[in-house]
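Removed from the display is one protein chain of the complex; every other protein chain stays in position.
Naming follows writing order (A and B), and every chain is counted from residue 1.
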Amino acid sequence: MNFEDLWSLNILASALMLMGMFFIITAVVGLIRFPDFLTKIHAISISDSLGVPLFLCGAMLLNGYNLATLKIAIIILLIYLVNPMITMEIGSYFINKKSEGSDD
Amino acid sequence: MIELGLSLDVILESFFLLLLPILAVAILFSENMAAIAIMSCVFSMVMAVIYLLLAAPDVAMTESAIGAAISTAILIKSMQLTQSRILSDKFFCLANIISFFALLFFGAMMIYGFADLPDYGQGSAPVNSYISKDYIKNTPSEIGIASSVAAILASYRGFDTLGETLVIMVAGLVVYFVMNIERPVQVDLLDEKAEAVYENKIWMTDYIRTMLLPVSLILAFYIQVHGEISPGGGFQAGSVLSSIFIFYFVVADIKSINFHKMIKTLLKLSFVGFLIYLLMAIYTAVIGGYFLEYYAITGTLLGHKIGIFIIEIGVGITVFSVMLMIFLLFEYKLQSKPITRST
Partner (left out) sequence: MNYVIVAILLVLGLLILLTTKNLIKKIVGLGIFQTAILLFYISLGRVHGGVPPIVEAKHLEDQLYSSPLPQVLMLTAIVVGIATFAVAMSLVSKINQEFGTINEDEIHEQLK
């Protein structure tokens, strides 16, 4: 990581990354502690929508004014779009299937 | 990967490296086939991160697209085809114990043999010294492109890559013939004139996956044409593009099974890719140089760039069409129930 000499930028980026990590840890704790499959995927969707994008925003700030920053922004957009869609697909399949019990 | 200092690097690498045997042991003792598929996917993803830490970005891109996406998709499709969900294995029978001890002996021999290798990360090891140094030193002057990996792949060892493309094409042919799609199927499922219809019960899935296709086309094209100045090239672009198309078909609800036209088109496309490579090689021989000597195209270093660009396009087309065709063959087999003897 190239830390520039601007300490406020470092503090802001570190704060964003720490918040992102906090949300990811919350999501994982929820994944372990929630009882049922549907509630578990509801808990893990927090890391997709809030945890990883906050962390990557912190990475964008540290990267400077660069082409790589635009690429990270595109990655954040793709994660926002695709991961909740997949979660919804999995949940909808789980609700609508008519066979035997749940495999966790 | 930017070098920080020895300690943080070693910690990161060791953490990911220690995950690998844990995953392998979990696959060994697991009885649920879905769990095996997911764990092999995670295994490939961790390997991709490790390759990035070992300063090999080309290999990391290819491993993440192929191992994590395509391999898992084919594994899950074949599990669905064979309708196997739960394993039933006995672990502690005599044959297993004998093989365990034999393999333990094999592992001890391997570790004993690995102790003689030069220290990890030495610049003066024989593998780094003789010909690799020459390749790195001569790439800007003899070939004129920045990425020495692409230079070795397409120019210094271009004949090997020709053979690899042939191998990929032949594998696609084999799967095409084993999954016999000319076999008669139940008449009420197959409509000769109809296209295959892929819908979904949730409109947002259709919307997003259709929107993702042009974006990924741009991404794959970007990776393909930047193969000479950054990590990229034919293999990576083909596998990334085919993994996005596989994603398109996986999240679809496929209503009819008429994939005939698509599979046959992809088969012909794989031939086209290989022929591009072969014709470029023969062309350089015809106009006066040796077989696969790109220098003969214009007589300057620009010939190398043109030659490498064109054969990477051939490789990319072949890899993309073969991966997608294999997946579609599995999907076709899954949807159709052929008229066969029952076992």
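Throughout what follows, a residue touches a chain if its C-beta (ideal position, glycine included) is under 8 Å from a C-beta of that chain, and two chains touch if they have at least 3 such contacts.
Please read these numbers as outputs of a predicted model, since none were measured by experiment.
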Query - Where the missing chain makes contact, among the chains that are shown - result: B
Report summary line: Out of B:Gln224, B:Ser239, B:Thr284 or B:Ser321, only one touches the absent chain, namely B:Ser239
Report summary line: Contact with the hidden chain, among B:Leu12, B:Ile27 or B:Leu269, goes to B:Ile27
**Report entry** Interface with the unshown chain - residue positions in subunit B
**Finding:** 3, 6, 13-14, 17-18, 20-21, 24-25, 27-28, 33, 36, 40, 43-44, 47, 50-51, 54-59, 62-63, 66-67, 70-71, 74-75, 77-79, 81-82, 84, 87-89, 91, 96, 99-100, 103-104, 106-107, 110-111, 114, 117, 120-123, 125, 127-128, 131-132, 135-137, 139-141, 146-149, 152-153, 157, 160-161, 164, 167-168, 171-172, 174-175, 178-179, 229-231, 235, 239, 319, 322-323, 326, 329-330, 333, 340, 343
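Simple rule for what comes next: only the chains that are shown with their structure count from here on.
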Query raised in the report: Where the centres are mean C-alpha positions, what is the separation of subunit A from subunit B, in Å?
Result: 27
Report summary line: Interface with subunit A, subunit B side, in the complex: residues 2, 4, 32, 34, 201-202, 204-205, 208-209, 211-212, 215, 251
Report summary line: subunit B partner, complex, touching residues on subunit A are 1-2, 78, 81-82, 85-86, 88-89, 92, 96, 103
